[in-house]
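Left out: one protein chain. Kept in place: all the others.
For clarity, chains are labelled A, B, C, D and E in written order, and residue numbers in each chain start from 1.
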Amino acid sequence: MSDLSHLDSEGRAHMVDVGDKSVTARTATASGRLTTTPEVIALVKADGMPKADVLSTARIAGILGAKQTSALIPLCHPLPLSSVNVDFAYTDEAILISATAKTTGKTGVEMEALTAVAIAGLTLHDMVKAVDPAAVLGEIRLEEKTGGKRGHWTRDG
Amino acid sequence: MSDLSHLDSEGRAHMVDVGDKSVTARTATASGRLTTTPEVIALVKADGMPKADVLSTARIAGILGAKQTSALIPLCHPLPLSSVNVDFAYTDEAILISATAKTTGKTGVEMEALTAVAIAGLTLHDMVKAVDPAAVLGEIRLEEKTGGKRGHWTRDG
Amino acid sequence: MSDLSHLDSEGRAHMVDVGDKSVTARTATASGRLTTTPEVIALVKADGMPKADVLSTARIAGILGAKQTSALIPLCHPLPLSSVNVDFAYTDEAILISATAKTTGKTGVEMEALTAVAIAGLTLHDMVKAVDPAAVLGEIRLEEKTGGKRGHWTRDG
Amino acid sequence: MSDLSHLDSEGRAHMVDVGDKSVTARTATASGRLTTTPEVIALVKADGMPKADVLSTARIAGILGAKQTSALIPLCHPLPLSSVNVDFAYTDEAILISATAKTTGKTGVEMEALTAVAIAGLTLHDMVKAVDPAAVLGEIRLEEKTGGKRGHWTRDG
Amino acid sequence: MSDLSHLDSEGRAHMVDVGDKSVTARTATASGRLTTTPEVIALVKADGMPKADVLSTARIAGILGAKQTSALIPLCHPLPLSSVNVDFAYTDEAILISATAKTTGKTGVEMEALTAVAIAGLTLHDMVKAVDPAAVLGEIRLEEKTGGKRGHWTRDG
Partner (left out) sequence: MSDLSHLDSEGRAHMVDVGDKSVTARTATASGRLTTTPEVIALVKADGMPKADVLSTARIAGILGAKQTSALIPLCHPLPLSSVNVDFAYTDEAILISATAKTTGKTGVEMEALTAVAIAGLTLHDMVKAVDPAAVLGEIRLEEKTGGKRGHWTRDG
């Protein structure tokens, strides 16, 4: 009935069987952005100064979030992550978030990279919401993936 | 040094002390969207048919995610949620996500509503990624909040 | 459309709003049993001897499980448990499990007591499965509850 | 002192060392049932109609629960689950629950299948308890397992 | 049989009933230290420089750890923390850790403060272990507590 692999032939959700997939090195990179005001960006950039913790708090939240992916996303498989990186950059009105996850396993790490971005972004949202409740977390998307049967995929094809 | 309340006077992250805030009824509504292809929307809409589980899986993930907010977002306070709702709607190219959280407590439930939207959205992403790895989760934002010292806030002011 | 309170008027799952319910002292007691062989019962009864840990392991698992109820059961509200007890007794072919949970809150603790019994029972199952893979965990049920709008309920009416 | 493998020679609980066991494909199927009233069964069966979420909520809870097994059952080993399925059927007075878990690992997935059944069953209990507080979750048991040193085991021998 | 309140009259572990205790503001401060080499202290002190994340990583881990206390320590009650702070200082051979937790609740927050110190200290241990596997985490102890029936307690009496 469905081309959505997470549904069985009757449309019921299940964790698809990856038991017969091969174990390969896999990576995924995802990105997103928190759009806010120039004033907030200026406050957060103070993080470049000694002792300010905004970005490091969001980074740690993202890394820990990646490790919780299979507990948060119901149909995700548990994966032994071999590395997670979360990085940030700025535009005048946004904090750009990027995360890369790696594993050697039977299924891809796209959701781990996306979850790292989302949790890091929510953490930034939490820290700026008192001064900008209208901030928007958006453009959370996969940028690139490697490994597995389908091999290399990039957003720009 | 900072107007960001999650940082102390030296710029260090901390959970701000809400011990003296009053206990009031509080609500927050957040929204977001997963942008994908018309073909995927057609597949997911099959969820309106008997037995298909796409939206209910994302809904449950969002509700459970809201309850994990203080474990995921480092500086969030644990809150006794009194209700969580997650709803969906469609455009031609997107699944719209809306979540409302309520509590009677000392601090707001904005992050709980935003986390419900983000986790529901990531779950949709997971379910459509095999057919549309380019899907984008975006526009995650607070729409409205009530309760607490600042009272009613809406996005449109 | 439904008399099941966990479904809204369209049949969608939600955490029902308990915001307007009164805060009262509430208790619930649940029970269950792991049915196995007389030989296994004899082995487990060695727990009455110094240093054997079967029942204490199951007890701790049950208490910790009760505290995870709202993370495990999607539509349960988080509750500040004020106490949890898990006790055991024997028949010739079964280990009887009993758990009592208490809170002062807006909703009942039935699920916490039932979850304590289930997790304690699964832990017993785990410990005996090498010698009796056919063991059966059953009769998990509410025995009594107090507090809340409906007041005292007992299984025997 | 003991034939229970989860106890050491002094009767102390430990996680048994599976380091030297071979990595093989392993599956386990468990079952259980929630016994309630014909009226409740009729309400839940409305889940066959569009938009009703009872069974899908319990299914997702069971799948997520299976992934939490080693965090819930103290002496269970963490396992990389390669698939989890949870299915339901009806009798006049009961909802039948069945779960199958698979892994490629050093120890079996019996507890993951049993935990999926128990958490799915507790979730059903939660959803029907307002109309039938006397519902009973029972007959949680292993039906079949494959893989590992002992190979194929079925309940009926 | 016992003066240890976490054991019942038969010596069995239970979560003691705090249902009748009064809700008061409570605070606790705990401390500890990671003893390592002067060389490691010099490396970590680079955290005072822009962009280095050692202490902020440990701080976030400690704050998140405090919020997991009742899930980690079997007989602890869940508490709605109203604030958590984790701070660090240096001697020539040690990183000093201090944590303060606050709540308005029926039982004290000693364990939350102690858990914050322990998890922050373990995180420091993790970050220095490649250069100093012999580092020692010690002197984890309560310094002061306020609130509750016993009122103010300080280590020095």
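Keep this in mind: contacts are C-beta pairs under 8 Å (C-beta built on N, C-alpha and C of every residue); 3 or more make two chains touch, one makes a residue touch a chain.
Because the structure is a prediction, the values reported are computed rather than measured.
S.K.: So which shown chains sit in contact with the chain we cannot see?
M.R.: Within the full complex, the chain left out of view touches A, C, D, E.
S.K.: Which one, A:I63, A:I95, A:L122 or A:V136, makes contact with the chain that was left out?
M.R.: A:I63
S.K.: For the chain not shown, which residue from D:G105, D:P133 or D:G147 touches it across the whole complex?
M.R.: D:G105
S.K.: Out of E:T57, E:N85 or E:T146, point to the residue that touches the absent chain in the complete complex.
M.R.: Selected residue, touching the omitted chain: E:T57.
S.K.: Would you write out the residues of chain A that touch the absent chain, in ascending order?
M.R.: Listed in rising order, the touching residues are 25, 56, 59-60, 63-64, 67-68, 78, 80-87, 102-104.
S.K.: Which positions on chain E touch the chain that was left off?
M.R.: Residues in contact with the chain left out: 1-7, 10-13, 32, 43-44, 46-47, 49-54, 56-57, 60-61, 64-65, 68, 72-76, 110-111, 114-115, 118-119, 121-123, 125-131, 133-142, 145, 153, 155.
S.K.: Using the document's contact rule, name the residues of chain C that touch the chain not shown here.
M.R.: Considering the whole complex, chain C reaches the absent chain at 48-51, 53, 56-57, 59-61, 64.
Simple rule for what comes next: only the chains that are shown with their structure count from here on.
S.K.: Taking each chain's centre as the mean of its CA atoms, how far is chain D from chain E in angstrom?
M.R.: Those two chain centres are 36 Å apart.
S.K.: Taking each chain's centre as the mean position of its Cα atoms, how many Å separate chain A from chain B?
M.R.: Computed from C-alpha means, the inter-chain centre distance equals 16 Å.
S.K.: At least two other chains touched by the same residue of chain C: list those residues.
M.R.: Residues 12-13, 56, 60, 64, 68, 74-75, 78, 80 of chain C each touch two or more of the other chains.
S.K.: Based on the touch definition given at the start, go ahead and assign the chain network to line, ring, star, complete or other.
M.R.: Topology of touching chains reads as other, fitting no named class.
S.K.: Going by the touch definition at the top, which pairs of chains touch each other?
M.R.: Taking the chains two at a time, the touching pairs are A-B, A-D, A-E, B-C, B-D, B-E, C-D, C-E.
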